[in-house]
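For this view, one protein chain was removed and the others were kept in their places.
We just call them A and B in the order they show up, numbering each chain from 1.
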Amino acid sequence: MDLDKVLYGGDYNPEQWLDRPDILEEDIAMMQEAHINTVTLGVFSWSTLEPEEGKYNFGWLDTIMDRLDQAGISVILATPSGARPQWMAEKYPEVLRVNERRERAHYGYRHNHCYTSPIYRQKVRAINMELAKRYGKRKQVILWHISNEYGGECHCPLCQEAFRNWVKDKYKTVEALNQAWSTTFWSHTYQSFDQVESPSPLGETMLHGLNLDWKRFVSEQTGDFIAEEIKAIRDAGSDIPTTINMMHDFYGLNYHQLAKLIDVVSWDTYPTWHKEPEILTATDNGFWHDFMRSLKNQPYLMMESCPSSTNWQSVSKLKRPGMLDAQSMQAIAHGSDSVLYFQIRQSRGASEKFHGAVIDHYGGRDTRVFKEVTKVGEELGAIRELVGSTTHADVAVIYDIENRWAMEDAQGPRNKGLHYVEAVQKSYYAFRKLGLNVDVINMDHAFKGYKILAAPMAYMFREGFAERVRDFVAQGGIFITTYHSGIVDATDRCYLGATPAGLTDLLGLRQTEIDGLYDGETNQLVPEDRSIFANQISYESKYLCQLIDVTSARVLMTYGTDFYQGQPAVTFQPYGMGYGYYIGADVEQSCYDDLYKRIVELSRVCKPFNYIPEGVEVTTRSKEGCDYVILQNFSAMNQHVELGEGELLLGSRSGKISPYETIILRRDKK
Amino acid sequence: MDLDKVLYGGDYNPEQWLDRPDILEEDIAMMQEAHINTVTLGVFSWSTLEPEEGKYNFGWLDTIMDRLDQAGISVILATPSGARPQWMAEKYPEVLRVNERRERAHYGYRHNHCYTSPIYRQKVRAINMELAKRYGKRKQVILWHISNEYGGECHCPLCQEAFRNWVKDKYKTVEALNQAWSTTFWSHTYQSFDQVESPSPLGETMLHGLNLDWKRFVSEQTGDFIAEEIKAIRDAGSDIPTTINMMHDFYGLNYHQLAKLIDVVSWDTYPTWHKEPEILTATDNGFWHDFMRSLKNQPYLMMESCPSSTNWQSVSKLKRPGMLDAQSMQAIAHGSDSVLYFQIRQSRGASEKFHGAVIDHYGGRDTRVFKEVTKVGEELGAIRELVGSTTHADVAVIYDIENRWAMEDAQGPRNKGLHYVEAVQKSYYAFRKLGLNVDVINMDHAFKGYKILAAPMAYMFREGFAERVRDFVAQGGIFITTYHSGIVDATDRCYLGATPAGLTDLLGLRQTEIDGLYDGETNQLVPEDRSIFANQISYESKYLCQLIDVTSARVLMTYGTDFYQGQPAVTFQPYGMGYGYYIGADVEQSCYDDLYKRIVELSRVCKPFNYIPEGVEVTTRSKEGCDYVILQNFSAMNQHVELGEGELLLGSRSGKISPYETIILRRDKK
Partner (left out) sequence: MDLDKVLYGGDYNPEQWLDRPDILEEDIAMMQEAHINTVTLGVFSWSTLEPEEGKYNFGWLDTIMDRLDQAGISVILATPSGARPQWMAEKYPEVLRVNERRERAHYGYRHNHCYTSPIYRQKVRAINMELAKRYGKRKQVILWHISNEYGGECHCPLCQEAFRNWVKDKYKTVEALNQAWSTTFWSHTYQSFDQVESPSPLGETMLHGLNLDWKRFVSEQTGDFIAEEIKAIRDAGSDIPTTINMMHDFYGLNYHQLAKLIDVVSWDTYPTWHKEPEILTATDNGFWHDFMRSLKNQPYLMMESCPSSTNWQSVSKLKRPGMLDAQSMQAIAHGSDSVLYFQIRQSRGASEKFHGAVIDHYGGRDTRVFKEVTKVGEELGAIRELVGSTTHADVAVIYDIENRWAMEDAQGPRNKGLHYVEAVQKSYYAFRKLGLNVDVINMDHAFKGYKILAAPMAYMFREGFAERVRDFVAQGGIFITTYHSGIVDATDRCYLGATPAGLTDLLGLRQTEIDGLYDGETNQLVPEDRSIFANQISYESKYLCQLIDVTSARVLMTYGTDFYQGQPAVTFQPYGMGYGYYIGADVEQSCYDDLYKRIVELSRVCKPFNYIPEGVEVTTRSKEGCDYVILQNFSAMNQHVELGEGELLLGSRSGKISPYETIILRRDKK
């Protein structure tokens, strides 16, 4: 995408107001006042676009698009496959999903269609082509929004058949399949591929290899569906770029694979501000911003966010004054080229009628939300030069969805909770506190270019991973891993011999036993040399403690209690031109902070500031010749940072930064 | 009903003891000793009355009714439709309910039949007519008890068909239906009424208009069934009055509509005494007594209550000595003309074998329960003049089931709990602490005659409600409403423009944003003028805080913290000859107490006593020429009230009142 503005606006559903042309006019007037320059149309419009099979109704959309065009508002156009019309479900029940208990859904909800169904694919292709033919060359349309928030799975006979073929393609012989899934256990040996069925509480859920491959299949089948949606658009002659809108901490799909199918990554974010200390929410939100950015290593879009409070969280908490600004600027900071809301105008009825919107049921301009939205619009205009700037990171943390699928599905060592995301975010946060940009990547991502690579709880070492890590370290990289790493291969079969498989020499140790701790139970990590750990006497650890046999590593910390008191817990050793670090336990954040600070100091990584106050997030975007350093205060107090040289785009030159405030500084590249 | 005694007795199931005539004789002897004068027969007797299809067996019932007659015991006769015989389910599966997942029930439980099934209706009609012909003119029979504790819903094809017709009747055109249910959202537009289906977790549960109308249909269909049951009785020539036994805080039916079908309201109450402070339990129980009384504004019956502990609550706690008396007298106080128990004799087996009864498995007279039951019987004899006396209330609170259905189904602003009943009861309790009778009414009830009307969380303003409130206030009424009011119309569509819809001028404000608070989070309400609020510095609020734009109202309290600190929270203003009050937050009880005390003082409402100690409930029943003032001590200590003039029917002239004790005072009307 080649943008000349920060996209500002959001989801707009004029089809809900076709009987109120006065309201549609008022909408456009209010958008203009609020500096809105982009809307997303067509999400969930299928029933209006094709009220009867094959009879299309585009008139209303033509009209609204013309009016938007006149008002200088760009359009992101959605394909309508996120929710099918009722007539389709009635006539072709195969389009309805079947759940894991093998019950066919009735018509209802949204996102409830089989991704395999030939009829559904054919219907989607037809409407997509119609849309593409009619609007696909319009200059005003800047992006295709393919469907909406893909997710879910279907266990219908068509999907079973597709899954069987997928399995057959992958394993070729039943013997290989039985080997990979360890079916001999509990006598589950397959005699033929025809016996393969998706997991079900009525059938099998304990064959982890099956579960894992089923998740892969679901993700790939969804990808296949996306590819067909896009193909229809291209076949109809439209070359406008495509996106899908992804979600926060979404478990069901492998976004790394899906990102390859589209031109631009976008995502929907709804942080629960004011529930926990702001900086924690900001860090989690920032983590997922960085995950989305890293998918393609290029600017992405924040496709949905809420201008006020959502209606579907357990408590609908209002955003405090300034929070909307901070949330919007955080997206820009992490690499988004847009601030888009769900939604421009609140619907009158149905399930999301209380979801926050730019224009609410009251409909006036004299609302707090409308005023804040307008202010954000102004600011985005003022910083438009950031559009297209990119993000460079010296350090990366690995968050790998296949690793998570396998680890969380496996039974043991702590069925009550492994806290994988928490563990990854501890590494992420420790880097971020130093003001470093961080890439969030999966195991397959290239390591070259990074100076430090953290791979917490890297349970699954897929083929080649250990080798690539050894190369990385041999050439000077710093590699950090933790407890419960390098245990299984890509089919969730345990490695025989010492673990982390393939890295025991690099790390100078092998993992022996792992101890699960009950909720509330703790151990301590005690530094061998306090002076390099901020003079801390010990750090608290919980959940899991890995015992290790150290062969050659140097011990940095030992356990403080239990029968393994005094045994090594944290180690490092040089390897080639680099270093391998190992963290044995799920230890508190401050331990990560102190350790990573030390690691960064000893590395060639540069920090943007020497000192960053607690609660301030620092992020950098870059363009040819200059860096944009962005500071945001997510603490409850005024903070102060020595800005140094650079030109100020936003905020105060003094470096004083109020709660929720943002400073943007343009620095020449050195 | 024209009664000459307080009905005293309860459910009696001689069909369980037909092989033990000695026990049946003993039962009657013990009833007489305990002053029992009424029993309910026939609940769940269908299998005994009609053991094979069309073959009736009334002999045992003739005998028992004769024996009761000789003993001077009246009979409330139940129709047996609460549980059908097994042969019927076997031969006609359509009588069995289908659940929301569309699974047909197997035979079992009770209350498990389709209310639509023509066969079930026909079988019920036949047995009802047989009963009515045989017993429907007997003087001993004083009331028809139609079925038992109606409830539940059926999603069978017959019910779907009936629902579709109901929807069609209501909306006439599919366009009107789509408009009313806001189906455009998520593309759920109906193309035809044939596509309408009841909500289902396998289909649609998020279309709030559908959910709401389904609840209305279920309630009306149940009413239609009741009407048919009664018609059978009337067609068979019996003119004896009818009742249905309703339940505590029952969510599934609109009792206001059902009450119109019957002659007398009755209900079953099982308070969990000794779980919370007694007065809280008494207030909740009193609230539902008043709700039942207000349904027809006439004396009603307490149809079931437990003489000891139930067996189906999570913990079966014994009633402390005196509690049974207090519970019984509370019913009388609130307007019941009966004290009836479930059950006279405990069953030997099956699910309720440990439910408390007048006669237990031991079977002796030397039990604490039997002695207490006998004492209550004596007292009821002594106060028989209260029978038929009515209740007059100057104040009313609105508890509206349709409002609740809609509000609790809607998503937002606090899915974790809106606490509607709690909010209504806070208003109720504040009035009750002043000794005022309170009517508990729905929005459709006439307002004329009330001096104060409280409508907490009146989310749904059905057509005409706002107008009627404006009339009421214009003519001198005091109207109180709260946060989250006047938001949607009768189909759960949001009002556009300022809210509370139609009352912003009356109240002098409009609602803007509403803030949800997490569990444990609080705000404060700070009086502008402490002197009129018992010098309280502030009151705690939780769950929800409504922000308001005040146009002309006078501010009584403001918020104490958060970004809306200092903004108005409680207001009032004169309107016509009356006043409109607005309470913005879910504030603690004592705030309601202080505010309502002030409102009552400034109104023309008279209190029965100047001072009522905490924990004492005061209620008044009236007859031509006199009032019966009833005081009950639900605190743990002796209390004292200045009784003033009047004749004492129960208790001590001194006004001293022990825990669980009751004083009844007859006062001449002024």
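Brief remarks on what is shown
Following the convention adopted for this analysis, a residue touches a chain if its C-beta (ideal position, glycine included) is under 8 Å from a C-beta of that chain, and two chains touch if they have at least 3 such contacts.
Note that the coordinates shown come from a computational prediction; the quantities given were computed from them, not determined experimentally.
If you put the hidden chain back, the residue from A:Leu24, A:Ala227, A:Leu261 or A:Ala498 that touches it is A:Ala498. Contact with the chain that does not appear here is found for just one residue of B:Gln32, B:Thr310 or B:Thr374, B:Thr310.
Residue-wise, the contact with the chain that is not shown comes from A:Leu207, picked out of A:Ala105, A:Leu207 or A:Leu649. Listed for chain A, the residues touching the missing chain in the whole complex are 101-102, 179-191, 195, 197, 200, 202-209, 410-416, 491-499, 510, 512-518, 547, 562-563.
In the full complex, chain B touches the hidden chain at residues 13, 15-16, 19, 44-48, 51-52, 80, 83-87, 90, 99, 103-110, 275, 308-318, 320-321, 346-355, 361-363, 367-369.
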